[in-house]
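Structure first, then comments.
Only one protein chain is missing; all other protein chains are in place.
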Amino acid sequence: MSSETHADPTAGDTEPILTVENLQTAFYTDRETIRAVDSISFDVKRGETVGIVGESGSGKSVTARSIMGLIDSPGRIMPGSSIKFQGQELTELSDAEYRSVRGSGIGMVFQDPQQSLNPVYTVGNQIRESLKINRGITGEEAVEEATDLLEAVGIPDAKRRLDEYPHQFSGGMRQRAVIAMMLACDPDFLICDEPTTALDVTIQAQILDLLKDLQEERNLSILFITHDMGVIADIADRVNVMYAGQIVEQAPVEELFANPKHPYTRALIDSIPGEHSRKEGLETIEGEVPTPNEPADHCRFAPRCPKAFDACENVPPQHVSVSDEHDHTAACLLYPEDLTESHRVEKHLSLANDDTEGDT
Amino acid sequence: MNRGLYLIKRLLLAVPVMLFGLTLSFLILYLGPIDPVGTILGRQATPEDIRQLRIQLNIIYPNGEPVPLWDQYLRVMWDLFTLEFGQSWTVQRQTPVIDLIVGRMPATIWLGFWSVLIALFVGIPLGLYAGLRANTYRDYFASGFGIIWRAMPNFWLAVILAGLITAGGALDWYKDFIVTTTVTGTPDVLNNLFTLYHVFEGIPLLEALAIPVPNLIPMAIAFKWILPAALVLGSSSMGNEVRIGRTAVLESINSKYVDTAKSKGVSGRKIIYKHVGRNAIIPLLPVIMGEFYLLIGGSVLVEQVFGINGLGNLFFRSILGPDIPLVMALVFIFVIIQVTVNIVQDLLYTYIDPRISLEDTQ
Amino acid sequence: MSKTTSRPQSAAQGDEVLVDVTDLKKFYGGEGFFAGPPVKAVNGVDFTIKRGETLGLVGESGCGKSTLGRTLLQLETPTEGSITFDGTDVTTLSGSDLKEWRRNAQMVFQDPESSLNDRMTVGEIIREPLDAHDWKTKQERRERVLDLLSAVGLRDEHYFRYPHQFSGGQRQRVGIARALALEPEFLVLDEPVSALDVSVQAKIISLLEDLQEEFNLTYLFIAHDLSVVRHICDRVAVMYLGKIMELGETEELFQDPSNPYTKSLISAIPRPDPTDTTRRITLPGTPPSPRDAPEGCPFATRCPAKIRPEEYTHLDEDVWDGIERFREVIRERSRMDLGVTGLARRGVGRFSRFDDLEEAVSDLFEGVDVPEEVRVHIEQAVEYAKKGYPSKAREYLYEEFSSVCDREKPKFYETSGTARYSYCHRHANEYEDVDPVISRRTSDE
Partner (left out) sequence: MSETTSKSIREDLTQRDELSLYTRIANNPRPFFKWAVPMLVLIAVEFPTYAGVAFGMLDAVVIGVTGLLDAAIGLVSSGLSQTIRDAQYAVVGVLRDAGGFVDGLPTLFSREVIPNQGYQTGPNGPWEGTFLGLEPAYAWALRATLIFAYALFTAYWVFRGWLVYRDHYREADWTPTDDIVDNLSNHQWGKFGIFVLILFLTMAVFGSALGPTTVEQNIQSPYSERINYFNEDTGEVDQVFPGDANFNSKSKGSAEFNVGPMSYDDYGRFHPFGTLTNGRDLFTFMMGGARITMIVSALAIGGAALIAAVFSMFSAYYSGRVDLTILTTADGVVSIPRLLLLILVSAVFANHWIGNVLNGGFLLAIIFAFTTWPFLWRAVRGPALQVAQEEWILAAKSYGQQPRTIMRKHMFPYIVGYLLVYASMSTGGIIIGLAALSFLGNGLGISPPTPAWGRAISMGQDYVSGPSWHISLLPGLMIVLLVTGLNALGDGIRDAIDPEAGGSAEGEEAAAGGGG
């Protein structure tokens, strides 16, 4: 699977800052094992924004938490998974070592700004904490720096705001404060897990603009996770589409929206209302997102797929290149398009076998 | 709304609460089947004595008409709120109630002080520890203590502990441990805990001020003497603190802001001290304040078993008397303590939890 | 250019009006000795809904759209104003009359988790409105429930299932079936698809459209997601801070919005098209508190097309930006509680908590050349605030820099022939129109 992921060497003009290979995160409950993230691979290059898009339950947040090392029992990152950040293998780190990566290496902005700030400390206190731990800045200097950071994320009257508690901030400002707090760590890489989902559209626009500006100023790499195709089109350079724990399509953003290949991506784009006039009606996907509680020996989208055929039920699709010009892959038995159905199935089967052999 | 206005509002709300408690006690005592005259004068009273006493007690007017209940009520309330507690009927006849209360106060305060303190310093750390080690054997061990402490009737624990410390018991050595003391009764060292130094001698106005300096030996003796009783009195609070502390830590440790703090690279230790600890204190506040409530009720039993001459014991005797002025005065004092504790708790909330808005009533 | 009106009229005259709302207000709190100023959730709105149409009501959180929906259904008692439904003023109804009327107007709620009682079977949930109104016999009620289940795309055997056994989309179907039980004419749909995934959203929207056709329903569709509204609504009302800012035919309003707020809102929707290069208007700041709404136009504090006072029209964009942000800072500070000590210190002239204001000012005007005529006023305001009188500073700035937008409530202007109304001073003849102002002000960024 991984062999096909980065098939096109021309796109990789810079070294990836983060490489995720064959990441598997499973949750063990009494009744079942949920493979929330099931063998996904992608990378993020310096200064670019990579998006992960998917519906709820697709495993996108678990991916983020896996990278941050925030998976708690009963969840576990399975052996064979690899997360390389700036050349360092994260899955093998001890707690203390991970701590040095968090903050100054990778920062994370969570979905709900209301809950991600500690309610009993002032915003300033929490920003200064970041400064002290990651950059050793304390005292008066820390206050100055914290003020500058709040101003940098567009909060007016920053000095006074430092002394306020999170509940005194509005939702948008709270998310700005969280971003400021993460910037205080001076990270190279920022994971944004649905940072605008809880916000209104005009506030969302502010935050997206802010992230773009910051990325430019600081040469940040961003992994942006969302369920909103509009947001992803706006902010991402490259996109991974996730479904039931797996990445089903990877492509540069323009390419993805211009030529969606995987039936799921297509359906997702078609079901966005508003762009179509009322008379046309909306494209809908039948059925529900399944819980990935069994091994991936088939295509998980098959039961809902309008183009599914028999083999979809028992062949695990692998990523194959679907475009000549772009670094665009899809995990679907319909591709490569130029082969006959039986050849396609065979190709996927052999890729799958290579992959499992490679693992052992 | 600022804090001053908030305090005024809270005080206003406390008035009906106090009136409710006091009225209830009044109704029980005055509508219930108590015969004050018989209680005070016994059987051999002359009719004239009875008449005099009734007038004195505001039961009848001098002309023989009965005083209506509401009139008695207003009189009683007025006396209470003007701190005119009157004289004791039966516990110590003719003694001013206030003297009785003041005389018993030190023992109860000393007992209560240590029971609160011991419960705090044992219960809370143990609870936090259990929460941090949730679902391990250490947690089960610590929580087990909490469960048992909560379930033990404190009078029973008092009986067992007092019994074990008496001659021949397993804890007999305690009496001769370091200094020889008893563990029952009220030692007179209580009057000797502090030496007052009148440092402002000769300076007008300040002359009356004195600086209390603790006397270590009497202090130690008094502490050793009160320790078993204080342990017993604080036991159920201790149990509550273990339990709530554990839950509070668990609640906080699973929150998003702890994840965020981890993402910043904050160390595990610091997360616990700074982010978890502070938030876990908030739900503990009412438990700590609730100690006063348990203390007032519990002191009756514990003082009874350990033979301590405190307010609890006084209350018990006054009720058996029955000694209505004394009962009303004590209830008045207890209600005031209770209401004050509630107000203090609400004010403390606004300090330790910045989210509590002063706008809210509760 | 356009005619003004105190209240927007219905579009085509021939259509029958089902709901007519006049000057509706709903305030919360503000009573009693210790209460602060009231929250003006809905602050005077007028509109009509025609029989059989879908009126969209959009706005950001806290703009009062949900309160408006609930007030329409008499779940909240309006503070002022009237609601006429099919000719009767429902605000005057009570007791059994009100209960009887409720059959006509029902609601579908936002959160499929919260809108169904988990301890009742789906059958009981849908049947409850019928039971409450003693509708026909028990058998007939059950039959009706089964019919409703199939109408919303569920099956008979779902009757004995509990909401827990359903997905979000299915639960929302149950909610719709319950709302339809009493055969209402009018449905308030309060963000019915906001909590659902995109693929599920599409199904529910289709269902709502089908049902409308089948049962000849009239919808008030409340949403914050403009793309959904665009898809399903005939007309749209845009709300901000308790006021309707613009009202008109959907497609036209989306293509060519008149009101500066509508323009900003529509431009802020991220489009699922990476090649889209239309300039986004990013609004500064956050909406003011509904306890302390601006005196004039509610949008005045953030408006990209705000009218400026005559004497200051020559100022730079950046200077103006700075002034508006500074006013917001002062507004914020005037809302702060100074506390007992603060008041005491102010009394003896030793107030120092706002000494950091100068820093804030220098930050706001960083790299901007502030003309002397503006600088003196800013400094004066800073002086007032530093002494502990931020409200005085706020008034001073209001006196000096306020324009018609701050001072006077706008009127409704009909901005196109298709009964479109916009609540903005810019539509008056004496002012420049919205579009050129916005493009001029945003172009030099």
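A few comments on the model shown:
Labels for the chains are A, B and C, by order of writing; each one numbers its residues from 1.
Keep in mind that, in the parts below, a contact is a pair of C-beta atoms (placed from the backbone, for glycine too) under 8 Å apart; a residue touches a chain by one contact, two chains touch by 3 or more.
None of the values given here were measured: they were computed from a predicted structure.
In the entire assembly, the chain absent from the figure touches the shown chains B, C. Only one residue in the set B:142, B:226, B:244 or B:308 touches the chain that does not appear here, and it is B:244.
Remark: the omitted chain is touched by one listed residue; of B:8, B:74 or B:151 this is B:151. In the complete complex, the residue from B:8, B:28 or B:102 that touches the missing chain is B:28. Across B:88, B:236 or B:260, the residue that sits in touch with the chain not pictured is B:236.
Seen from chain C, the chain kept out of the figure touches residues 70, 73, 75, 98-99, 102-103, 106-107, 109-111, 114-121, 123, 128-129, 132-133, 137-140, 142-143, 145-146, 155-157, 159-162, 164-165, 175, 178, 181-182.
Although one chain is not displayed, chain B still touches it through residues 13, 16-21, 24-25, 28-29, 32-34, 147-148, 150-157, 159-160, 162-164, 166-170, 172, 235-237, 239-240, 243-244, 247-248, 250-251, 283-284, 286-287, 290, 293-294, 296-298, 300-301, 304-305, 315-316, 319-320, 322, 327, 331, 334-335, 338-339, 342, 361-362.
The rule is simple: only the chains that are shown with their structure count from here on.
Chain contacts here are complete: no pair of chains fails to touch. The most distant chain from chain B, with centres taken as the mean of CA atoms, is A. Computed centre separation for the pair chain A/chain B is 57 angstrom, with centres defined by C-alpha atoms.
As a whole-number value, the distance joining the C-alpha centres of chain A and chain C reads 32 Å. Considering their complex, residues 55-56, 147, 151, 156-160, 170-173, 200-206, 208-209, 227-234, 253-254, 256-258, 267-269, 271-278, 281-285, 288-289 of chain A touch chain C. Within the complex formed with chain C, the residues of chain B that make contact are 1-5, 9, 359.
Contact residues on chain C toward chain A in their complex (touch as defined above): 60-61, 167, 169, 197-199, 201-203, 205-206, 209, 224-232, 251, 264-265, 267-276, 280, 282-283, 285-286, 325, 328-329, 332-333, 354, 356, 359-360, 363-364.
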